[in-house]
Every structure is written in C-alpha cells, then in structure tokens.
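One protein chain omitted, others in place.
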C-alpha cells in the first residue's frame, strides 16, 4: 500500500469512460478467477491454477495501455493479464477445462495459456523464463523495424532467478522496446519473498542495470495506468527498456487449493481493506460516476462469466489426433519402437 | 587506471617486508605465465591457457590477506590466483603439461587446476560457475560454525551471467562470509565487455543486492591490499558478503595464441605504462627498499620457474589406470557394452 | 512392518539421516513450510531453519551452492521441486557436481543428493510432467535412483544420503500417496540392486518407478491367461543390476522394458541394447521396449493419455513376445 491514491475530483480532467471500462475489466478478471476456483472444486478445471484475485489493477492498468498487436508475456498467474490483453474468456475457460476450442486446443492448460491473435505470447510454467523470451521478441521487433512494444510481467519471486539479470541486461544493451513489470504480491508460493530477496528489490536491481524504474501502488489503478502510459510512451520514443515495480497482494493461496495457513490473517485483512476494485469504485464515485453504472460493472461481469462457464462445461474434449500434431514437422511423433 | 597510487614515503608506516614479498609473488606469477606461454609454443602445454600477465596485483593483493585454510575459487584465468594462494608451481606446471604429479594428476589441466590442501577449490571452465559454488562453500562454513572465509574471483564478463545474480543474492540472504572479486581486465574473450554490459557494472549490481562494494585500481597493489584487508576483516566480523571491483588490464590475448588484433595498440601501450609490477617497484623504491632487493625479486622468480619448467618437462605421464579412477564409487566406469 | 505412504517414508529417511549425521542438511524452496508436496513437513521445526533451509527461487544457485557445500564438509539434500525445474541447473549438476571429483584428480568428493520429483501427474502439462532419467544415466559421475514403493523410498533415500558421490534421486509425483509396509527399525536398501517383484518364466519385464505398479497389474491379468511374467524393479538406474536382469532373461528368453519416459533414447534402449548384445543367442523373441511416444505431455486428459503406457499396452506387448517366439 505504497503512495496515496491519486487525487481525483468531479472537476479534475479525469477520464471517467476510461476508468469505468477498467472497472469492467477488473470485475471480469475477478469473476473469471472466482469461477475458475469454483470449477476446480467441481473437477472441471483439471490442473493447478494460480488465481490473481486482488491483483486485478496491475493486469487492467498495464494492458489498457497496450495496442492489440503489442506483445505481452505473462506467468503461471496469468489469467488476468490474458483477459485484459483481449483474449476470449470462453476460449480461456475451455483451456482450463481441457476442452475443444481452448486457446491452446486443450494442450496447455492454465499455465500455458497463449493467444497470439491478441499478442499474448504465453503464460509460462517456469518462473522468470519469459523474461529472456520477451527480450528476444523485442529484439525481433527492432530487427524488423516495427513500432510495436513488448510488456513482460513476472512475479516478485522471479527477480532472484538468473534470467532476470540476463534478460534486463540484454534489453538495455540492445536498447529494446520492452517494459518489465514486477507484479509483487508479497509471496513466492508459501514464502514471504522479502526474506529470500537481498537489497531493496526489483527497481534497485533494474536501476543498477541502467533501466529507469519506478515503484508504485499496484492496487491503485490510476497510478498503474499513468505509470504504464508514461513507460510505454518512452518505449515508443526509443528510450529503451524500463521496469515498473507494482506492489500488490495475493488475496488467495498460492494455488486455488492452498489455504495459506502460513499467512497472518491480520495482514490479509489489511489488504482486503485496500482491494483494488473497491478503491477504483470509490475513485469513480468521487469522480461522479453514477452508482448504477458502478454496480453494473460487477453484475455484467458475473453474468458473462456464468454463461462462459456453462458454455465451456458443455463443450466436448479435443480430438485425440491433436496429441500427435504440432510436435515438429520432421519425424513421426508416434515413433515408438513397439506398440 | 582508476584512483591514484596511494601515497607512500620513506617515512610512512608502510610495511616494506610485506610489499616486498608481494613483489616476489607478482614476479613469480609473471614468470610462471611467461613460461607457460613459451611451453605452449613448444608443445609442452597441451590445452588452451589464459595468461594473467598484467593482472598480478589482484592475485597477490587479495591472496596475501587470506589464511592458508581460507577458501579461494577462481576462473579459467587462474594461474596467478592459485600461485598466490600458495599452490606448488611445479605441481601446477606438471598439470599444464598433463604429467604425473600435477595438482589434479593431469586430469584437469589449466582450466581445472585446484589444490584443496591450500584451500584452492578450483579454476572453472564455465564462466561464473564458481560464484554459486563459492556461496555454497561459505554456507557450509557457516553451518559448521567455522571462522574461515571464502574469496571468489571472476572476470568482468561473468557479471552478465545469471549465477552472478543468484550467487550474490544467496550470499546476502544467508549473510555468508564470502568476498566476491570482479577482476575486470576490460575484455570478455575478443569482446570489449563494456559494450555488452548495461549500467555501471559490478559494484552497482552488488550494491543493488545490498552488498557493500568498492571499485579500485587493480594495478595498484597497495590499494588492492588495503581494500582486501578491510573486506576480509568485515567478513570475520560477520558483516556479510562484499564485492571488490578491481580494474586491471589483460596484457595478452584472450588465450596464449590470440594475437588480439581487435585491440587498439595505443590502449595496450597506455596500460603497459601502468604495469602493476613496475608500479609496486616504484613504490618500494620511494619507500626506501634497496634496488638489489627489487632486482632480486625478478631474478629469483625466473630462475625458480626455469627450474620448475625443466622438472615438469622431465616428468612422465600419469598412470593410465587413473583414467578410470575417481569417477564415482558405484558402477564400473569401464562400462562399455562391448569392447 | 507398519504401513506408511511413499511421501512419509521419504520424510522418515531424511529425519533418520539428519539425526544420524549432523553434516546432512536440506535446501530448497518452501521447505520451511514442508515443501511443495509436504515431504519436509515439520523438519524445520525439528532441526532448525539452518539445516532445513528455505531458498530463493534460484535453481542454479541451489544446485551450485550444494556443490560448494558438499566440497566443504557437509552433505546437502537438494530439493528441485519438479524434475523439470532441474533443467535450470544442468550446468551445475552435469558440468560441476558430476565432474568435480574426477577433474580435480580425486582431491575431494561431492556427496549430495538431488531430489527431483518426476513423472506424469494428472493434467500437469508439458513443463511439469517429464521423466528424464535417461539423461542422467548418460553422465559419468552420477548415480541415478528411482524408488517405486514406500519401503524403497525409505531404504534407497537413506543409502543415497550416505553415498559419497552425487545421486540424482527421482521420486515419482504420482506415488506420494501410495501406502505400503515399511520395516520398523533401521532399513537401508543397497544402491545398485534390482528387486524381483514377481517371479515368472514367460517374459522378463524390467521396469522402475510408477510403472512397476502398472506392470504388476498386467502380471495379474496375464496370470488369468496362465502367463507368468517376471517383474523386475530396477530401483537404481545407474549402476543398474545387470546380473539380475541377465539371469532372468537367460531363464525366460524374452525381455520387455517398460518405462514412462519417451521411448526414443529412453533408458529402456540401454537395457534392451545390452541384453540384445549379451544374450542374443539365448533370446526366444526380439527384445522389446515400451515407452511414451515422442510428444510433449498435453493438459487435456484424452490427449495426455496418449503419452501414457497403459496396462493393455503392456499385456499386448507380452502376448506379442510370446507369439513372435512361436514365429521364430
């Protein structure tokens, strides 16, 4: 809960439309995650899922500053980022259910959701693995002389893996258009990340590599939005890579089945009081957005996701032939000495 | 050529014995390296060697502050460090020649010289690989409640590999007694390291991880010695890991056979003017050490190494049975389906 | 004998060896809360956070630090969480841990155990399901172990911790909950010794890890047909127990190797090739291997299942061996 929520009044030239749309996005993420958690309990979601409940302001505030063809790389906790980037939630839910029509045809599941049509280059099951991949995507954009930019979101635990150093150094050395976003939710699985992190953290490490970096309140979407807008503008201006350290909080366990017994309940309560959706709702009220519109954001999101849930549930399994497709063109994937 | 050589006069309480002994060490390293290079041309040294000519002040200035049972980890350019730590140069030369009685029985060669009897835990053929190993050695010392310390020397190119981040973060998180020394000779093989390094470099990166760091003139052994002494004292005081960034210069090619055509001859000339051996000799003169003693340091070193060269040359090959020994105790290393 | 889960048996092994030898310690992510599967539950409380230590998410440094700590008088147990993540620490394992003793001319040893939970687990997809044991058997300096039962997870892990060279210790994620009898007192299973789990004269089936149990089910089904297969659980993959396997094949004249890993260049190839080389003239039928097709592991169950070696496939393979024997 760093920094104060930016001052907003009825009078300030605050973009009501824009932020009301962000509220819609945040509720859609919240509703999607809650349904995914429920579906896991029902046995419809098949593998582990890592909910982003409480972190919606980062996904919504960053992605609303990206063009559809800008590229996003995410993590195992990537549902919110993927939705905010414009992926079809039905295809996403189908992927979580392992059904036909999933974003990856049911081959990837929650930890490997990707939707290249909207520039979402993938979640990743390996912590920090997307950092070099993001640097490479930006490297390709530069080689091709394209104007697009890359955003790479990773967790606070990822900054202790080597690829964080190698990828940031690379992006700076080649002056690449990539924004690194450390989505700091306080935890690495069951570990309080600070206990395993030397020094002040992501921003200081980025600055030591010559990347301009900023630490912001990741539950204040107004702050996230303006920081992201400024950073992405700098990328377009060819100023090279930057890092945003967004301080937020993981309101669930590490996975949907983790009770998080290791966490101080008081801490959770404190953060519940800083719920990013409540905070944006309050900002909108102050800005004069009508109460019904604020309520509608939530209602619409849940009804949309309930429909999606039903549609996904009623979708069949993928065609098993797919198991042997898209491995590699050369060689027979069925290759089995005997069977 | 950062900083000024520390002011020394006949009167200053400058330890003549100590620094005269360091001059002996530096000449011994220089002579050993020159003989190794000559021996390679003669076909006596069998694999690639990476001379440390011009970098002797780092090896001598750091290691003279280590106890025999303190632990040292080095690099592919490690002859000087190993000698300064107290290894037997004859065993080292035999290792380079692949002969019986080599430090590793001829199994390792230049890039894998180790002498555990003097706390030298090995050169390494993989850049930066010794950084986590050093952190682990220090971790073990802490677990065992020992008072010894660890020094890990690596090159300027190594700071762009992930293990640099992971190892320094680890050492700080666990508050381990390890001194990291970045021996910055300007080059990574044929590459000017600065061109591939984002930000100010080793010290800034270490500081971003909470390690106190200092950048010093690595060709000024008086500066290296005092910085090393202070840092190692801090380790003994339980203050946790630190980093020294020693700026020196590689006066040879990357390997003994690299003509370094990519380097500006003027640059080399400038650095020749800052030869660490000449600089210490001058300091000793100013401090009133007699000329003959200064000359003797060189003469003794070369005659010692000539004898070693002859002795190594006259040593036989190792017993071939060793090829199958010290692999692992379980299983037959000869295991060959058919032969 | 008392019943215990595979997970609990591994936990007991660590507790017993840490009690026995204070040089033994464990390091890995989340160990302070028992580790991701609970294999270390309560150990930090029992032995202190120094000996059962949390680590940053730094696989390369976890492995590399263990190498340095093993060279410096301690005996680390490295927890890699999923064997897939060990791929972030391969230089440290293969270029450093496995080679140090040899490269340095035997000046020291690297006594460390690398625990790598492996294998398929419902819908864990391509990056959390791999079985790469064959890789490790190819690397000089490494011992490779893959326990299949609670009793062996106790006895083999204890032996691995006492071994003075690096051991890659591959527990199977799908076996954590498996319950079975475990001896009461001190129990050590020697490394390098296979176990004949079921005697038979028709076909020698060599397997390990989770596949042992599928082979046993197939054996029961085949028994109904009057076919008695001999099931051998290798337990240690390197060094593997040639004598036991060869003796069995001399008796049955037929070999089937079954593993979960991709068949192509899997460890089954080494066993099948060794038997074909050494016992060719004793074979009543060609050697056979069963493993996964050469595809990544998918998330959706119907696709994921295509990467599984099924009980039916094992039964068919055995029937095929008996049929081709007549053909010969």
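Letters are used for the chains, namely A, B and C, taken in the order the chains are written, and counting of residues starts over at 1 for each.
Please note the rule applied: contacts are C-beta pairs under 8 Å (C-beta built on N, C-alpha and C of every residue); 3 or more make two chains touch, one makes a residue touch a chain.
What you are looking at is a predicted structure, and each value in this text was computed from that prediction instead of being measured.
Counting contacts over the entire complex, the absent chain touches A, B, C. In the complete complex, the residue from B:22, B:120, B:283 or B:327 that touches the missing chain is B:327. From the set A:103, A:185, A:219 or A:281, the residue in touch with the chain omitted from the display is A:103, counting the whole complex. Among B:50, B:107 or B:245, only B:107 touches the chain left out of the display.
Counting the whole complex, the residues of chain A in touch with the unshown chain are 71, 73, 102-108, 112, 114-116, 121-122, 124-126, 129, 131-141, 143-144, 162-163, 166-167, 169-170, 173-174, 322, 325-333, 335, 337-338. Where chain C meets the omitted chain, the residues involved are 84-85, 87-88, 90-91, 94-95, 98-99, 102-103, 125-127, 132, 134-135, 137-141, 238, 261-262, 264-270, 272-273, 276-278, 280-281, 283, 285-289, 294-296, 298, 327-328. Summarising the interface, chain B meets the missing chain with residues 46-48, 95, 98-99, 102, 104-109, 111-112, 124-128, 157-158, 160-162, 188-191, 195-197, 262, 317-318, 320, 322-324, 327, 331-339.
Rule of thumb we're sticking to: only the chains that are shown with their structure count from here on.
Put simply, the chain farthest from chain C by mean CA position is B. The distance from the centre of chain A to the centre of chain C, each centre being the mean of the chain's C-alpha atoms, comes to 36 Å. Distance from the chain B centre to the chain C centre is 41 Å, each centre being the mean of its Cα atoms.
Once the centre of each chain is set as its mean CA position, chain A and chain B turn out to be 45 Å apart.
In chain C, the residues that touch at least two other chains are 55-56, 58, 60.
Shared interface positions of chain A, i.e. residues touching 2 or more other chains, are given as 160-162, 195-197.
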